[in-house]
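Sharing a structure, written as structure tokens. Questions coming.
Note that one protein chain of the assembly has been removed; the remaining protein chains are unaltered in position.
Let's turn to subunit A:
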Amino acid sequence: MKTTTQDEATVSEELAQLSVNNPNLVEMDDPPPPQITSEGIITTDITHKFKAAASTLEPGELIKDGFFTLFESVGSLEIMDPKMDSGCLAPGESLDEEYDVTRPLLPSEVLGIIDQLLCLEMAWHLGYPLSQTLFTNVYIEAMQMPSPTTIQEAHFIRSDDNQGDGAAQNPMFTVLRAYCLGLLKACWYVNERIKSEHYYEEEDFVTNTYHRSLLEDIDRTEIRDEILAARRLLHSIRHEISEEVSQALSLRLELRTAFLRAIELSELRSNPDSLSLPWSQMKAVWAAINKSHHLGKPVPEAFSTKIQRRVASTMPPRPIVHLSFEETFKHFNNLLEDGIEVLKVLNYHDPQSLLNFVLTFQAKKPQPLVYIRTLLQNFLFKDMVILGNLSIRQVLDADLSIVVLPGSRLLDPANDAVEAPYDPRFAMAHQMEVFRQRAAQSYLDIHRAFCQNRCRVRRTLCHSIQDWETVQIDAEDIDQLLAVQLEEQPMSYTTTLTSSSEPALSLPLSSWAYLYKLRLMEWIVQLGFELETYQPDELAGMYWYLSYLAKTRAQHVERIKAFTVSRYNEKRIAGTSKVTKSEEEQHKRSLSYLRVTLIDAAVTWELADGLSCLYTVLHRLKLIPTYPGPYSSDELRYDIRMKPFSTVGLPELPSFETFKNATAQPDTSTADLLTYALRAVEGAKRGFHDGLAVLNEKEAFTVGTHERWVARTKNTLKSVISTSIAIGAVQRALNNNGENNNKECRDDVLHNDLKVEVPKPDKTYHEWWIVPKITVTEKKKAAGGEGV
């Protein structure tokens, strides 16, 4: 809800005076009709006709065509409403800001203005428009309007205003100007970067520059020279203006040069160590800037919303966004840290590590700012060259090799050179190319999707699964054709999760697609937890569905593994061609990948299973508030909740009956449910200790992102442990009531004895694992028993 400083009566009063009801307006003389003369145009004054027609309407009657939508009505403005009409002035108010940019400034005032600009710059990065942030500053406006075309013109005091008194030469103006030059140029680069990548306008960021150039035409080297000159000047006058303040100003100028340098280097997309130098420099400077903030003297009058009247915008004038310096400091610090970190993506090792980089980097809390996220997209995709030097095919083939086709003939680049159409290798090259054409975009889109804001990641993935559904189907056709070329025989296989199967083909390409589709589906559910889309009474069901998906993935990985192992063994035994060292390496790597994926899927499945059972028990004990609601039904709610998955063929969406049964488990006793839950969670724990915890970065496929991955993995482990603690608490309470044989009576006692808190995602160890906090209330106090 919004805050307001007016009470209802005042609002009423103000509204009564507005618009159509305003008697002051009626009393005014009719303005003369405008003189319209244009060659070949005959004008007719229809004022009277219009008035006559309008007089037949009741006030409030709406005349509109079918194209007048809510959008138009929301966009309409009321003239003479000061909140909507940018030209509406209070009595005695001037239209323009009357601040004199030539008035002398104290060094501390320049510092104060710069620090305020830093806050506004960060507010812009966070998503507020320039009109409410940097463009509220009178110096920025004066520098940009009229638009400067040379570095000399780029001054808030233009030479012709100067009238020879040398005002522009004032050292403090030189410093402020240099700062503004560096600031605006950086903003131009940032804005261009964001515009050139995928982002959501007005949601992530507002790219509107309101016809201000952000110094587009001025060369960055010229700007850098001005900043250097200003720093030299500061150095020379440091004794006159206090060493401390001079130093503080110089640091801020250094920040500007370093930022420009960081931006310039990022275009190179190579050699991340050297690219990170200016970022590290900024980080050091930023810490020092924070310490000297108190030296500045704010100049609030140098900022005004009135400037918005000058910027070409349909927006009603809106207040200046005030971000505190403390907030700004935090956000800037994150920006700089993320800026250093994001460069490391350029250290490419393998496609799975790359994907893990993107996943873990974007999962950071708070999520990296949109500039960093677009920078990452730029590194990844610019000109269809991955990370500056890899073709899409290289990355895609490497991924296929890791996941399904280690050492496969299908990925042999030599196939491309075969010209004989009857040679199987000719067909292989062709079919693989058909597949790449089909799958590459979908594959890259996963990375792109994760570069969006978290809400959009989830929404985008909901679309992507439909795309992957067809990728999988198309891939299966190609698999069939390739099986013929490879003379593959159907094979039956047995895994720990499935009994012996019917003889089947390996279908590597569609297996690959299916694996991604399953991961996408899991991510959608997991992001649902993260974004608090599910209410507490849905958690049992959604963790059940997550466990169903993860278990399906585990089974699928086992299938892939069975074929991979068999193919390798065949090759070794057949001895027709020696298994090369490279093939052996690839095979080992693939098995290593399948192993970590299997453990990950198993841990997810077991922890989700355990949590689901725990929530089912809490439901039974009426410790989770449920709202059956007078409208809709559980089945209709299930329909909405599962909408994103309803069109997926495999794995098929469980029926509502199945879901209901799995969530309520009516045939299992509470004690058994808890025992089962604990066992599942213990299984998850083993998966960590024996599996995930012992992996190095190559084995985990987290090269370049291992630290973040380990941290996330540890947080999942903490979730596992806290889940088993929660289960234990309920078990103990249950056991303490062991003498109570009457089930309903016992449940009532438990209901009163236990207190459950379902934490917000940001209050958990891992935002994908909403583990309830369970406390046993003291017997004496146990009375009413509130659910939450």
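General remarks:
Note that in this section a residue touches a chain if its C-beta (ideal position, glycine included) is under 8 Å from a C-beta of that chain, and two chains touch if they have at least 3 such contacts; residues count from 1.
Heads up, the rule we're going with is that contacts and distances are computed from a predicted model.
When the unshown chain is looked up in UniProt, the name that turns up among "Mediator of RNA polymerase II transcription subunit 9", "non-specific serine/threonine protein kinase", "N-terminal acetyltransferase" or "Actin-related protein 6" is "N-terminal acetyltransferase".
Across A:P148, A:P368, A:P644 or A:G704, the residue that sits in touch with the chain not pictured is A:P644.
Of the listed residues A:R158, A:H293 or A:R318, the one in contact with the hidden chain in the full complex is A:R318. Among the residues A:R238, A:H293, A:R456 or A:K773, only A:R456 touches the chain that is left out of the figure.
Within the set A:C88, A:V418, A:M491 or A:L531, the residue that contacts the chain not displayed is A:L531.
Contact between subunit A and the absent chain runs through residues 1-8, 11-12, 15-16, 19-20, 58-62, 68-71, 73-78, 81, 83-84, 126-128, 198, 200-204, 316, 318, 445, 448-449, 453-456, 458-460, 462-463, 466, 531-535, 538, 627-633, 635-637, 639-641, 643-644, 646-647.
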